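Note that one protein chain is taken out, while the other chains of the complex remain in position.
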Amino acid sequence: MNDLMREHSVTRISKFMHRLDPAIATAFACIFLLLIIGSFYSASFLSPEYLLQQLKVASFLGVIATGMMIVVLLGQIDLSVPWSVAVGGMMACAAAAYGPLGEALAIPFGIACGMAIGLANGIGVAYLRIPSMIITLATNAVAQGLMVVYTGGFSPQDSATFAMRYLATGFLLPGLPNAVLIWAVVGAATVFVLNRTTFGRSVYGIGNRESAAYLSGINTRRIIMTAFIASGALSAFGGALLSGYASKAAQSMGDAYLLPSIAAVVLGGTSILGGKGSYLGTVAGVILITLLQSILSVMQMPEAGRQIIYGVVIIAMLLLYGRSPANRQ
Amino acid sequence: MTAPEKPAATPLFEMSGVSKRYGGVHALENAKLTVEAGNIHAILGENGAGKSTLIKIMAGVVAPDEGRMLLDGHPVSFRSPAEASAAGVTCVFQELSLIPDLSVADNISIAAPPRRFGLIDRKAQRVIAEEMLARAGASDIHPRELVKDLPLSRRQLVEIAKALAWKPRILILDEGTSALTAADVAEVFSVLRRLRSEGLALIYISHRMQEIAELADQCTVLRNGRNVASFPAATHSDGEIVEMMIGREYSRAFPPKPERVAKDEVRPVLECRKLGWADTLHDISLTVGRGEVVGLGGLDGQGQRELLLALFGVLRGTTGSVLVDGKAVTLASPAAAKSGQIGMALIPEDRKTEGLMLPMTVRENLSFAVLDRVSRAGVIDQEKEERLIEEMVQLLAIKTAGLDIPVGALSGGNQQKVVIAKWLMRKPRIILLNDPTRGIDVGTKQEIYQLLRRLAEAGAAILFYSTDYGELIGCCDRVLVLYNGSIRRELTGDGITEHALVASALNVGSENVGSAA
Amino acid sequence: MKEWRYRLGERRGAVMAAGIFVVMFAIYVSNHPAGLTANVVQTAANKGVLLAFVAMAQTLVVITAGIDLSVGMIFILTNAVASWLVLGSPLETALGVMAVLATGLACGALNGVIVIYGRLQPIVATIATGAVFFGIALLLRPFPGGSVNEELADVMTGKVFDLLPASLVALIAVVLVIWVPFSRSLIGRAAYASGSSEIAAYMSGLPIRRAKFTAYALAGLLASIGGLFLTFFTFTGEAAFASGNAYTLFSIASVVLGGVSLFGGKGSAIGAIFGALAFRTIGDLLFVFDFDPLWQPLFQGVVLLVAVSLGAFALFRVRNRLEWFE
Partner (left out) sequence: QPEIVSGPAAEGDCFVPWTADTKFFKFPKKDGPYRIALANGYIANTWRIQMIQTAKAYAAQPDVAAKLKEFKVVSTGEDVPAQISAINNFIDSGYDAIVVNAQNPTAFGPVIKRAKQAGVVLVAFDNILDTQDAINVNVDQKGLGVLWANWLAKHLPDGGKVLEVRGVAGTSVDTDRHNGIHETLDATGKKWDVVEVLGKWDDPTAQKATADAIAVHKKFDGITAQGGDTGVVQAMIDAKHPFVPFGGETENGFRKFCAKYAGEGLKCSSAGTGPAQVAVAIKTAIAALEGQVVPQSIKLPLAIVEDPNFKEGQDFYPDQSDNFFVGNAFPTCGINFTAQEIMGQSKENQ
C-alpha cells in the first residue's frame, strides 16, 4: 500500500519534470536576468516592495492572459480582450449604482457581461465557424459601440465598489496583495481544469485536431464556446479588478492588455497554433512582460526606445526558446 | 553469376550501412538496399520495421545518422525531396504530398511548372497534366479540380501522376495502393509494369501479400530496422516471407467463422431502413445482428464511407430511419452515437485527421473517447484511466516506448492500433470500421481479425468496410456490396467469393467477369 | 460549361467581396447629398486605396498561412520616412520614393527572416517587430510634421482626365506589377502551397522558405506603398500608434471579407482589395445616414459583425459535419 503510494508520487514528480519544458525554465531565467539588469540601475529593483508591486500589477494581466491562454490552446485567439476588460470594469461599477444589491452583485454582473461577449464570440467561432481572429475583432467593435452609447446616455456610475477595491488592493494575508492571491486562485483553478478535467483534455485535443476530437464523440462546439465564454469572463474579471485598482472604470482601460496578453501566453511557451502549452509558462510570460514594461518605464526610457527594446527583447527571448522545430528531422 | 561478389554492372542505386535512431528507437540499423533498373523491388516488413524510414532516407526527407548511398556508383546525399527527385529518385509517400487547395494540374507540375516569360504557363501545364493523368490511368480526373475535392483513392492516382512528371529513374511507392480497391490497383499495376518495361526501377511497399506476389521481381525483408533477407520474388512462399517478417511461425490468417445461424434467429442490434443522404446514399436498408460481422464491399467511393458516417451521426439531412435494439434513434452527433444506450463506435478512415491527435501522448489519445466514463463531474479519475489504458495496451499489444510519448512517434500500424483501442475501451455494442487495416502489417491484421471475431462472439454487432476483398471474404458473415449509393447485392456464407465480390462491385452479371482482378 | 464552373469557383471569394462592395457603395452613393460625382468617388477611392494596399500586403502573408501584425506599423513607419525624404526636385523625390519602398521591403524582409529562419510564430514575431517599427517611426517623427512633394502628391491623389481617381489607377498598376506576376510565378505557387499544406509543399520540393520570404518582403513593400500614399494624402508624417494598430486589424478584416482564408492557401489580393473597399464603405455609410453620433460606433461594429458573419451562411449548406473542420 505504502509502496504503491510512493511509486505514485514518484511518477507524478517525474511527470512534472517531464512537463517542465525548457521553454518555461528559460522564461524564468529571463525574469531573473531582467531583474539583475534592472538592479544595476537601482538596487530597489530587488526590493520586496518593488517585487510585490510588480506581482500585484502582473495579476491583472495574469487573470486576463489566463482566458487568452485557454482560447489559444484551442488554436484560436481573442481580440475582443480590450473591450471585454472595459465592459467588465464599467458594468461592474455601473451595477453598484443600484443600491446594496447592485453593489453586492457588481463583480458578478461585470463578469456576466464579459461572458455575454464571450458567448457571442463562442457562437461565432464554434457554431458559425467564423475565424476567431475576425469575429472577436467584430464583437470588440460592438462592445466599444455599446459602451460609447452607454456612457453618453446613462450618466454612468463608474467608481469601484469597496469589494472591488478590496480585491485589487487589499490584504487578506499580511504581506500578500489580494490581487496576487486572486491570480493564484485563478491560476490553480486553471491548472486543475486544464490537466484534470475532461474539459481541459478536450481543449488540448481540439487544439491539436478538432476533427479527431469530434469523431471521438466530444461536443467540440460546446467546448469551444465554453472556452470563449471563460475568456470573456476572465477578461471582464480582470477589468473589474483593474477598476478596483484604479478605483474607477474607464473606457480605455483594456487597450493596454491585448498585445501583452498574447505575448505573455506565447512567451510562456504555448503554441499559438493550439494544443500545446502549460499554465506555468503563462505565469512566466506574464511576469516577464510586466517586468519588462516596468523596468523600461522606471528607467525613463523615451517611448521610442521603449518600443524598440520591448520588441527586440521579445524576439530575442523567443529565439532563445520559442522556435518551432525544423522541417527536416 | 559466377562471381556474385563482383556484379557485371554497377547497380542503379545502392545504399549500405544505413542507421537512423529516434531517441532510443533504432528505426534502422546497418540497413542496405540494392536497386536495379527495369525491376520492381518490394520491401516487406511489419509495422515499424523501418520501411518508410529507409525510403525517406533515399528520398532526402530524413537524414541518416550513418550510411552511404550510391547512384550509378557515385556517392550521393540528398538534402531534400526536391534534390532527390532532380537526381531521379522520386517517392510517392505514405503520407500524401499533394497540396489540397491547388488544382490537380497545379499539383502535377508543382515543382517545375512549364513557364512562359518567367510565369507559369497554365495551358502547357494542363497538357502535361492530361498526359500524366493518362499515364497513371486516371484520365477521368479533371485537371482543374481541386485536390481536396477528390476522394482519397483518386488523390493517390494524382500522386502517382505527379511523381511521373518528374521523369524519375527510381520511383518509390510507399503503400501507394493501400487506399485503392482492386479495380484501381489493377490499373496502377499495369502502369507500373509499363514503367518497368521502360527501364525504371520501382520500389514498392505494401502490406498486401498478394500484390507483392503479383508484381515484385525482387524482395527485401526488414525486421526491427535490420535486413533479414533479400531474394528474387517467387523463390519463397507467402508463409515463409511472413515468417521472415514477424520472426516467428505464422498460422492461418483468419479466425474460423462460427456456424451460420438462420437469419431470423439473429437478434438485430443495428438496423436501418431506407437510409438516404444527398446524392450519395439511396434507400439503404440493412440489419446487423448481435455477434455478426457484416462487411461492406464494392469499389471505393460507392457510399460506404458515407453510410458509416451517417450511422455515426456525422451527416446532416439523412432520410429514412435508424433503429437500435428495435427502437428508433436519432443520431445527431458522434457524441450521441457513442452514448450509453446506443454504444456505437467508429474506427475512422484517416487516422491522422480523424482518429488521433498526433502531438498528444499515447495515454491522452487512448482515453480520449472514454473521458466521460473515467470522470466524475468532469474531473478525470486518473487511476481508473490508467487501469483501462494498461489493459488495452496489453490486449492489443501496442508497441510503444511509453504512454507519455506523442502518438505520432509510433509506426503507422501501432497508431492504427491506438485508434482501435481507444474505441474498444468503451466496450461498444455496435462497431463501425472504415477500412481499419489500411497500412497494417499481416501480423497485426491477424490480431485485428481475431479481435473482431472475439468482439462479435462477446455480442458486438460489427459493420466492416474494407477495400481488401480478402479481408471481407475471410472475416465477414455477410457482405453487402454497394454500388452507386445503394446495396447492390448481399453475399452470405460460401457465396462470399472474390469472383462474386468483383462482379457485383462492377455491377455486372457474374458471367461477364472472367479473369478480372 | 464545366470550365466555367471551375473558373467561378477559383474566384468565389473575390466575386462575393466585389458583390458586397458594389451593393454597399451603391447604397452609399444613392444616399449621398452630392450623388455620384467624380469628387465623391475620388474621396472614397483615396481613402479606400490606402487600406487596399495594406490589405494586399496582408494577403500575401496570409496566403502562406502566416499573419503580419506589423503591416500597420510598416505603413506608419514608411509614412514617417516619406515625410522626410519625398521632397525636392523630381530626382530627389524619385530617390525619396525609392528609399521609402526600400524601407518597406527591408521591414518585410526582416519579418521574413525572423519568421522563417528564426522559426518563430508569425503572430508574436510580428507583434514584436511592429513595436520596433513603431519605435523607429517615433524616433523619426516625435511629433506630426514634415512634408511631401506637393505636386506629386496632388497628382497621385487627384483625378486622371478629370474623372478617374489617380489613386485607383495606381492601385491597378500595383496589382499588375506585383500581384499578377507573383501569383503566376513559381514562388507564388509555392507560397500558396506552403499555406495549404506546408509538409506537402516540402515533400514536393517547393522552395518554401524563398516563397515565404518573398511574401513577407513584398508585404512590406506593399505596406510602404500604402505609407507613401498616406503621405500623399496627408502631406505629413506622424507616428500614430493607434492608427498603425487600426490598419493592421482593418487589413485582417478586409482579407477575410475578401475571401482569403486565414488558414492559408486560398484567396487572392483582388478579393482582399474589394474586401478593403467594402470595409471602408461601412464607415462611409455613417456619413449618409442620420445616426445619433454616439450610436455610430455601435452601428459600425454591427455592420462589421454582420459582414463577417455572411460567410457563415455557406455553413447551412454543409451536409457532412466533417467539413466544418476543413
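Chains here go by letter, A, B and C, matching the order in which they are written, and residues are numbered from 1 within each.
Criterion: a residue touches a chain if its C-beta (ideal position, glycine included) is under 8 Å from a C-beta of that chain, and two chains touch if they have at least 3 such contacts.
Not measured: the values here are computed from a predicted model.
Seen in the complete assembly, the chain not on display touches A, C. Contact with the chain that does not appear here is found for just one residue of A:A163, A:A256 or A:L320, A:A256. Considering the full assembly, C:A240 is the residue among C:L101, C:A240 or C:A276 that touches the omitted chain. Here one chain is not drawn; of C:L50, C:M203 or C:L262, the residue touching it is C:L50. Against the chain not displayed here, chain C makes contact via residues 32-34, 37, 39-40, 43-44, 46-47, 50, 138, 141-146, 150, 153-154, 157, 230, 233-236, 238-243, 246-247, 280, 283-284, 286-287, 290, 293-294, 296-297. Where chain A meets the chain that is not shown, the touching residues are 42, 44-45, 47, 49-50, 53-54, 57, 144, 147-148, 151-159, 169, 242, 245-248, 250-253, 255-256, 294, 297-298, 300, 302-304, 306.
Everything that follows uses one rule, which is that only the chains that are shown with their structure count from here on.
Viewed as a network of touching protein chains, the structure reduces to a complete graph with every chain in contact with every other.
The highest number of C-beta contact pairs joins the chains A-C.
Rounded to whole angstrom units, the spacing between the C-alpha centres of chain A and chain C is 30. Multi-chain contact residues, meaning those touching two or more other chains, occur in chain C at positions 199, 202, 321-322. Counting partner chains per residue, chain B shows two or more touched chains at residues 61, 80, 314, 333, 354.
Residues 61, 80-83, 85-86, 93, 95-103, 106-107, 110-111, 113, 115, 118-120, 142, 144-146, 148, 162, 277-278, 306, 309, 314-317, 333, 354 of chain B are the ones touching chain C in the complex. On the chain A side of its complex with chain B, the touching residues are 15, 18, 196-199, 201-202, 204-205, 208-209, 211-219, 275-276, 328-329. Those residues of chain C that touch chain A in the shared complex are 67, 114, 118-121, 123-125, 127-132, 134-136, 138-139, 142, 198-199, 202, 208, 249, 252-253, 256, 262-263, 294-302, 304-305, 308-309, 311-312, 315, 321-322, 324-325.
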